[in-house]
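Only one protein chain is missing from this complex, and each of the others stays in its spot.
Up next is chain A:
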Amino acid sequence: MGDTPQRSAHAGTGGTTVATSHGWPAGASARVAEPSGNPGTPGPGGGDALPRAKAFGAERAFRGLTLAAGTFVLVVIAAIAIFLIAKAVPALRANSESFWTFEGWFPNDNPPKFGIGALAFGTVLTALLALLMAVPVALGIALYLSHYAPRRLGNGLGFLVDLLAAVPSVVFGLWGRDYFAQPVADLSAWLNRYFGWIPIFGDGPYGNSILLGSVVLAIMVLPIVTSLSREVFRQTPTANEEAALALGATRWEMVRTAVLPYGRPGVIAAVMLGLGRALGETIALALTLGSTYAISFNVLASGGNTIAANIANRFAEANDTGRGALIASGLVLFAITLIVNITARAIIYRRREFTESAA
(Lines give C-alpha, C1' and ligand atoms only; values in the text may rest on other atoms or scores of the structure.)
Protein backbone atom coordinates (compact mmCIF):
# COMPACT_ATOMS: atom_id res chain seq x y z
CA MET A 1 0.00 0.00 0.00
CA GLY A 2 2.98 2.20 0.61
CA ASP A 3 3.78 3.51 -2.84
CA THR A 4 0.46 3.39 -4.64
CA PRO A 5 -1.18 6.47 -3.17
CA GLN A 6 1.77 8.68 -3.89
CA ARG A 7 1.98 7.62 -7.49
CA SER A 8 -1.71 7.98 -8.03
CA ALA A 9 -1.61 11.33 -6.35
CA HIS A 10 0.74 12.70 -8.95
CA ALA A 11 -0.39 10.60 -11.87
CA GLY A 12 -4.07 11.20 -11.38
CA THR A 13 -4.26 14.84 -10.60
CA GLY A 14 -1.27 16.47 -12.11
CA GLY A 15 0.76 19.13 -10.42
CA THR A 16 -1.23 22.27 -11.13
CA THR A 17 -4.53 20.78 -10.10
CA VAL A 18 -3.06 19.83 -6.76
CA ALA A 19 -1.79 23.31 -6.17
CA THR A 20 -4.97 25.12 -7.12
CA SER A 21 -7.34 22.73 -5.40
CA HIS A 22 -5.95 23.75 -2.07
CA GLY A 23 -8.87 25.84 -0.92
CA TRP A 24 -11.72 23.88 -2.48
CA PRO A 25 -14.55 22.49 -0.37
CA ALA A 26 -14.66 18.79 0.37
CA GLY A 27 -17.24 18.05 -2.34
CA ALA A 28 -14.88 19.36 -4.98
CA SER A 29 -12.51 16.45 -4.62
CA ALA A 30 -14.38 14.59 -7.37
CA ARG A 31 -13.38 17.27 -9.82
CA VAL A 32 -9.78 16.66 -9.01
CA ALA A 33 -10.16 13.21 -10.49
CA GLU A 34 -11.65 14.41 -13.75
CA PRO A 35 -8.51 14.85 -15.84
CA SER A 36 -7.52 11.22 -15.36
CA GLY A 37 -11.07 9.94 -15.80
CA ASN A 38 -10.90 9.96 -19.58
CA PRO A 39 -11.89 6.45 -20.67
CA GLY A 40 -10.28 6.74 -24.08
CA THR A 41 -6.66 6.96 -22.99
CA PRO A 42 -4.81 3.80 -21.96
CA GLY A 43 -4.10 3.31 -18.25
CA PRO A 44 -0.83 4.31 -16.69
CA GLY A 45 1.98 2.20 -17.97
CA GLY A 46 3.99 4.33 -20.32
CA GLY A 47 6.63 6.10 -18.29
CA ASP A 48 6.29 9.42 -20.04
CA ALA A 49 2.49 9.42 -19.58
CA LEU A 50 3.01 10.14 -15.90
CA PRO A 51 3.70 13.72 -14.97
CA ARG A 52 6.90 14.17 -13.02
CA ALA A 53 6.61 14.83 -9.32
CA LYS A 54 6.76 18.52 -8.69
CA ALA A 55 9.63 19.76 -6.59
CA PHE A 56 7.45 22.02 -4.45
CA GLY A 57 3.92 20.62 -4.58
CA ALA A 58 1.42 20.68 -1.73
CA GLU A 59 2.14 17.01 -1.17
CA ARG A 60 5.81 17.64 -0.52
CA ALA A 61 5.09 20.69 1.59
CA PHE A 62 2.69 18.78 3.83
CA ARG A 63 5.02 15.83 4.06
CA GLY A 64 7.87 18.14 4.99
CA LEU A 65 5.72 19.81 7.63
CA THR A 66 4.88 16.53 9.32
CA LEU A 67 8.50 15.42 9.06
CA ALA A 68 9.56 18.63 10.77
CA ALA A 69 7.05 18.05 13.58
CA GLY A 70 8.32 14.50 14.01
CA THR A 71 11.93 15.62 14.09
CA PHE A 72 11.00 18.30 16.62
CA VAL A 73 10.35 15.60 19.24
CA LEU A 74 13.91 14.34 18.89
CA VAL A 75 15.16 17.93 18.98
CA VAL A 76 13.30 18.56 22.25
CA ILE A 77 14.80 15.49 23.93
CA ALA A 78 18.28 16.47 22.78
CA ALA A 79 17.67 20.08 23.83
CA ILE A 80 16.64 19.00 27.32
CA ALA A 81 19.94 17.20 27.78
CA ILE A 82 22.02 19.97 26.18
CA PHE A 83 20.55 22.91 28.10
CA LEU A 84 20.59 21.08 31.41
CA ILE A 85 24.25 20.22 30.88
CA ALA A 86 25.04 23.79 29.79
CA LYS A 87 23.61 25.24 32.99
CA ALA A 88 24.87 22.49 35.26
CA VAL A 89 28.55 22.53 34.29
CA PRO A 90 29.47 25.99 35.73
CA ALA A 91 27.89 25.07 39.07
CA LEU A 92 29.64 21.70 39.12
CA ARG A 93 32.96 23.44 38.39
CA ALA A 94 32.37 25.80 41.30
CA ASN A 95 31.50 22.98 43.69
CA SER A 96 34.22 22.60 46.32
CA GLU A 97 33.10 19.18 47.54
CA SER A 98 32.50 15.92 45.70
CA PHE A 99 29.19 16.09 43.84
CA TRP A 100 28.60 12.37 44.28
CA THR A 101 29.42 11.81 47.93
CA PHE A 102 29.01 15.06 49.91
CA GLU A 103 25.94 14.95 52.17
CA GLY A 104 24.55 18.46 52.23
CA TRP A 105 23.27 21.25 50.01
CA PHE A 106 24.94 24.67 50.44
CA PRO A 107 25.31 25.93 46.86
CA ASN A 108 24.77 29.56 47.93
CA ASP A 109 27.80 29.52 50.25
CA ASN A 110 31.23 30.69 49.23
CA PRO A 111 32.77 28.30 48.23
CA PRO A 112 29.63 26.33 47.22
CA LYS A 113 29.23 22.84 48.68
CA PHE A 114 26.63 20.39 47.49
CA GLY A 115 26.34 16.68 46.84
CA ILE A 116 23.74 14.45 45.27
CA GLY A 117 24.51 11.21 47.16
CA ALA A 118 21.87 11.53 49.88
CA LEU A 119 19.27 12.86 47.45
CA ALA A 120 19.77 10.09 44.91
CA PHE A 121 19.67 7.55 47.72
CA GLY A 122 16.44 9.04 49.07
CA THR A 123 14.89 9.13 45.61
CA VAL A 124 15.58 5.48 44.93
CA LEU A 125 14.67 4.33 48.46
CA THR A 126 11.35 6.19 48.53
CA ALA A 127 10.38 5.05 45.06
CA LEU A 128 11.28 1.40 45.75
CA LEU A 129 9.41 1.36 49.08
CA ALA A 130 6.38 2.90 47.38
CA LEU A 131 6.45 0.27 44.64
CA LEU A 132 6.92 -2.51 47.17
CA MET A 133 3.68 -1.42 48.83
CA ALA A 134 1.75 -0.43 45.73
CA VAL A 135 2.47 -3.18 43.21
CA PRO A 136 1.00 -6.24 45.00
CA VAL A 137 -2.13 -4.29 45.89
CA ALA A 138 -2.37 -2.80 42.40
CA LEU A 139 -2.09 -6.25 40.78
CA GLY A 140 -4.74 -7.54 43.18
CA ILE A 141 -7.12 -4.74 42.22
CA ALA A 142 -6.37 -5.17 38.54
CA LEU A 143 -7.18 -8.88 38.76
CA TYR A 144 -10.28 -8.11 40.80
CA LEU A 145 -11.51 -5.63 38.21
CA SER A 146 -10.71 -7.79 35.20
CA HIS A 147 -11.49 -11.31 36.38
CA TYR A 148 -13.28 -11.37 39.75
CA ALA A 149 -15.78 -8.52 39.89
CA PRO A 150 -19.05 -8.69 37.94
CA ARG A 151 -18.53 -7.17 34.52
CA ARG A 152 -20.55 -3.98 35.01
CA LEU A 153 -19.08 -3.35 38.45
CA GLY A 154 -15.59 -3.96 37.12
CA ASN A 155 -16.05 -1.49 34.29
CA GLY A 156 -17.52 1.15 36.59
CA LEU A 157 -14.77 0.79 39.15
CA GLY A 158 -12.16 0.76 36.39
CA PHE A 159 -13.52 4.11 35.25
CA LEU A 160 -13.17 5.37 38.82
CA VAL A 161 -9.57 4.16 38.99
CA ASP A 162 -8.81 6.04 35.78
CA LEU A 163 -10.28 9.17 37.36
CA LEU A 164 -8.12 8.74 40.46
CA ALA A 165 -5.05 8.46 38.25
CA ALA A 166 -5.88 11.97 37.03
CA VAL A 167 -6.01 13.58 40.49
CA PRO A 168 -3.12 16.08 40.73
CA SER A 169 -0.22 15.08 42.97
CA VAL A 170 -0.38 18.28 45.02
CA VAL A 171 -3.73 17.09 46.37
CA PHE A 172 -2.21 13.83 47.58
CA GLY A 173 0.66 15.79 49.11
CA LEU A 174 -1.70 18.10 50.97
CA TRP A 175 -3.72 15.15 52.24
CA GLY A 176 -0.56 13.34 53.33
CA ARG A 177 0.77 16.30 55.25
CA ASP A 178 -2.45 17.58 56.86
CA TYR A 179 -4.37 14.43 57.47
CA PHE A 180 -2.32 11.28 57.06
CA ALA A 181 0.79 12.35 59.01
CA GLN A 182 -0.76 11.65 62.43
CA PRO A 183 -1.85 8.03 61.75
CA VAL A 184 1.56 7.31 60.24
CA ALA A 185 3.30 8.83 63.28
CA ASP A 186 1.22 6.55 65.53
CA LEU A 187 2.09 3.57 63.34
CA SER A 188 5.76 4.57 63.50
CA ALA A 189 5.72 4.66 67.28
CA TRP A 190 4.04 1.24 67.34
CA LEU A 191 6.49 -0.27 64.84
CA ASN A 192 9.46 1.08 66.77
CA ARG A 193 8.08 -0.28 70.05
CA TYR A 194 7.54 -3.84 68.86
CA PHE A 195 9.85 -4.15 65.87
CA GLY A 196 12.57 -1.70 66.94
CA TRP A 197 15.14 -4.53 66.68
CA ILE A 198 14.85 -4.33 62.89
CA PRO A 199 17.29 -1.54 61.92
CA ILE A 200 14.92 0.28 59.54
CA PHE A 201 12.40 0.87 62.37
CA GLY A 202 14.62 3.20 64.39
CA ASP A 203 13.90 5.92 66.92
CA GLY A 204 11.87 9.06 66.36
CA PRO A 205 11.09 11.94 66.31
CA TYR A 206 8.20 10.85 64.14
CA GLY A 207 6.74 13.25 61.62
CA ASN A 208 7.46 13.84 57.97
CA SER A 209 9.37 10.61 57.44
CA ILE A 210 10.36 8.40 54.54
CA LEU A 211 7.54 6.06 55.62
CA LEU A 212 4.94 8.82 55.23
CA GLY A 213 6.39 9.93 51.90
CA SER A 214 6.54 6.45 50.46
CA VAL A 215 3.03 5.52 51.62
CA VAL A 216 1.62 8.68 50.02
CA LEU A 217 3.63 7.90 46.91
CA ALA A 218 2.31 4.33 46.92
CA ILE A 219 -1.26 5.62 47.07
CA MET A 220 -0.50 7.89 44.11
CA VAL A 221 1.18 5.23 41.98
CA LEU A 222 -1.54 2.67 42.74
CA PRO A 223 -4.17 3.93 40.25
CA ILE A 224 -1.57 4.20 37.47
CA VAL A 225 -0.21 0.68 37.85
CA THR A 226 -3.73 -0.68 38.35
CA SER A 227 -5.10 0.96 35.25
CA LEU A 228 -2.22 -0.20 33.04
CA SER A 229 -2.20 -3.79 34.28
CA ARG A 230 -5.99 -4.05 34.11
CA GLU A 231 -5.71 -3.20 30.42
CA VAL A 232 -3.12 -5.96 30.01
CA PHE A 233 -5.11 -8.58 31.93
CA ARG A 234 -8.23 -7.80 29.96
CA GLN A 235 -6.41 -8.54 26.74
CA THR A 236 -5.76 -12.15 27.70
CA PRO A 237 -7.17 -14.29 24.89
CA THR A 238 -10.49 -15.74 26.01
CA ALA A 239 -9.52 -19.03 24.37
CA ASN A 240 -6.60 -19.41 26.82
CA GLU A 241 -8.82 -18.73 29.81
CA GLU A 242 -11.55 -21.07 28.63
CA ALA A 243 -9.02 -23.79 27.85
CA ALA A 244 -7.69 -23.59 31.40
CA LEU A 245 -11.19 -23.70 32.87
CA ALA A 246 -12.18 -26.58 30.59
CA LEU A 247 -9.26 -28.59 31.93
CA GLY A 248 -10.78 -28.22 35.37
CA ALA A 249 -8.66 -25.40 36.69
CA THR A 250 -10.02 -23.38 39.59
CA ARG A 251 -10.35 -19.67 39.03
CA TRP A 252 -7.00 -18.95 40.68
CA GLU A 253 -5.31 -21.68 38.63
CA MET A 254 -6.80 -20.15 35.50
CA VAL A 255 -5.41 -16.75 36.51
CA ARG A 256 -2.02 -18.23 37.32
CA THR A 257 -1.65 -20.35 34.21
CA ALA A 258 -3.41 -18.22 31.57
CA VAL A 259 -3.67 -14.61 32.67
CA LEU A 260 -0.43 -13.94 34.56
CA PRO A 261 2.03 -15.49 32.06
CA TYR A 262 0.32 -13.70 29.20
CA GLY A 263 0.34 -10.41 31.07
CA ARG A 264 3.83 -10.62 32.54
CA PRO A 265 5.67 -8.32 30.09
CA GLY A 266 2.84 -5.81 30.30
CA VAL A 267 2.88 -5.91 34.08
CA ILE A 268 6.65 -5.45 34.17
CA ALA A 269 6.28 -2.46 31.88
CA ALA A 270 3.47 -1.04 34.04
CA VAL A 271 5.64 -1.39 37.13
CA MET A 272 8.57 0.29 35.39
CA LEU A 273 6.34 3.15 34.29
CA GLY A 274 5.07 3.44 37.86
CA LEU A 275 8.70 3.50 38.99
CA GLY A 276 9.42 6.29 36.54
CA ARG A 277 6.47 8.22 37.91
CA ALA A 278 7.55 7.61 41.50
CA LEU A 279 11.14 8.67 40.84
CA GLY A 280 10.04 11.94 39.28
CA GLU A 281 7.29 12.81 41.73
CA THR A 282 7.92 16.26 43.16
CA ILE A 283 5.25 18.12 45.02
CA ALA A 284 3.69 15.32 47.04
CA LEU A 285 7.13 14.47 48.41
CA ALA A 286 8.14 18.09 48.92
CA LEU A 287 5.14 18.31 51.25
CA THR A 288 5.57 15.01 53.07
CA LEU A 289 9.33 14.44 53.45
CA GLY A 290 11.45 15.94 56.22
CA SER A 291 14.04 17.44 53.88
CA THR A 292 17.33 16.37 55.46
CA TYR A 293 20.63 15.53 53.80
CA ALA A 294 21.77 12.30 55.41
CA ILE A 295 21.89 8.74 54.15
CA SER A 296 19.87 6.77 56.68
CA PHE A 297 17.90 3.57 56.47
CA ASN A 298 15.69 4.60 59.37
CA VAL A 299 12.37 5.04 57.58
CA LEU A 300 10.46 6.13 60.68
CA ALA A 301 12.39 9.18 61.84
CA SER A 302 11.65 12.61 60.49
CA GLY A 303 13.76 13.15 57.41
CA GLY A 304 14.27 11.87 53.92
CA ASN A 305 14.62 13.80 50.73
CA THR A 306 14.53 13.24 47.00
CA ILE A 307 16.09 15.00 44.05
CA ALA A 308 12.78 16.36 42.80
CA ALA A 309 11.49 17.42 46.24
CA ASN A 310 14.81 19.15 46.93
CA ILE A 311 14.48 21.15 43.72
CA ALA A 312 10.99 22.32 44.71
CA ASN A 313 12.03 23.17 48.27
CA ARG A 314 15.30 24.96 47.55
CA PHE A 315 14.45 26.74 44.32
CA ALA A 316 13.07 29.95 45.87
CA GLU A 317 16.27 30.72 47.79
CA ALA A 318 18.71 29.66 45.06
CA ASN A 319 21.13 32.16 43.51
CA ASP A 320 22.93 31.60 40.21
CA THR A 321 25.13 28.76 41.46
CA GLY A 322 22.19 27.41 43.44
CA ARG A 323 20.08 27.14 40.30
CA GLY A 324 22.96 25.50 38.49
CA ALA A 325 23.30 22.99 41.32
CA LEU A 326 19.58 22.21 41.21
CA ILE A 327 19.76 21.82 37.43
CA ALA A 328 22.71 19.45 37.87
CA SER A 329 20.63 17.35 40.26
CA GLY A 330 17.78 17.47 37.74
CA LEU A 331 20.16 16.14 35.12
CA VAL A 332 20.91 13.13 37.32
CA LEU A 333 17.17 12.57 37.78
CA PHE A 334 16.67 12.88 34.01
CA ALA A 335 19.34 10.23 33.43
CA ILE A 336 17.82 7.86 36.01
CA THR A 337 14.28 8.15 34.63
CA LEU A 338 15.55 7.89 31.06
CA ILE A 339 17.22 4.57 31.85
CA VAL A 340 14.10 3.26 33.61
CA ASN A 341 11.82 4.38 30.79
CA ILE A 342 13.97 3.05 27.98
CA THR A 343 14.11 -0.32 29.75
CA ALA A 344 10.33 -0.32 30.17
CA ARG A 345 9.75 0.61 26.55
CA ALA A 346 12.19 -1.99 25.30
CA ILE A 347 10.21 -4.63 27.21
CA ILE A 348 6.92 -3.39 25.73
CA TYR A 349 8.31 -3.31 22.20
CA ARG A 350 9.64 -6.83 22.48
CA ARG A 351 6.23 -7.98 23.62
CA ARG A 352 4.52 -6.11 20.80
CA GLU A 353 6.63 -7.87 18.21
CA PHE A 354 5.92 -11.18 19.92
CA THR A 355 2.15 -10.71 19.93
CA GLU A 356 2.09 -9.44 16.38
CA SER A 357 4.02 -12.39 15.04
CA ALA A 358 1.83 -14.76 17.04
CA ALA A 359 -1.36 -13.27 15.65
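Heads up, the rule we're going with is that contacts are C-beta pairs under 8 Å (C-beta built on N, C-alpha and C of every residue); 3 or more make two chains touch, one makes a residue touch a chain; residues count from 1.
Here, contacts and distances are computed from a predicted model.
A chain of the complex is left out here; the name its UniProt entry carries, from "Sugar ABC transporter substrate-binding protein", "Multicomponent Na+:H+ antiporter subunit D", "Glutamyl-tRNA(Gln) amidotransferase subunit A" or "Phosphate transport system permease protein PstA", is "Phosphate transport system permease protein PstA". Among A:S214, A:T282, A:S302 or A:T321, only A:T282 touches the chain that is left out of the view.
Mapped onto chain A, the footprint of the missing chain covers residues 1-2, 4-6, 8-10, 12-13, 18, 21, 26, 29-30, 32-33, 36-37, 58-59, 61-63, 65-74, 76-77, 79-80, 83-84, 86-87, 136-141, 143-144, 148, 159, 162-164, 166-175, 177-180, 190, 194, 219, 222-223, 226, 250-253, 255, 273, 276-277, 279-283, 286-287, 308, 311-312, 315, 323, 326-327, 330, 333-334, 337-338, 340-342, 344-345, 348-349.
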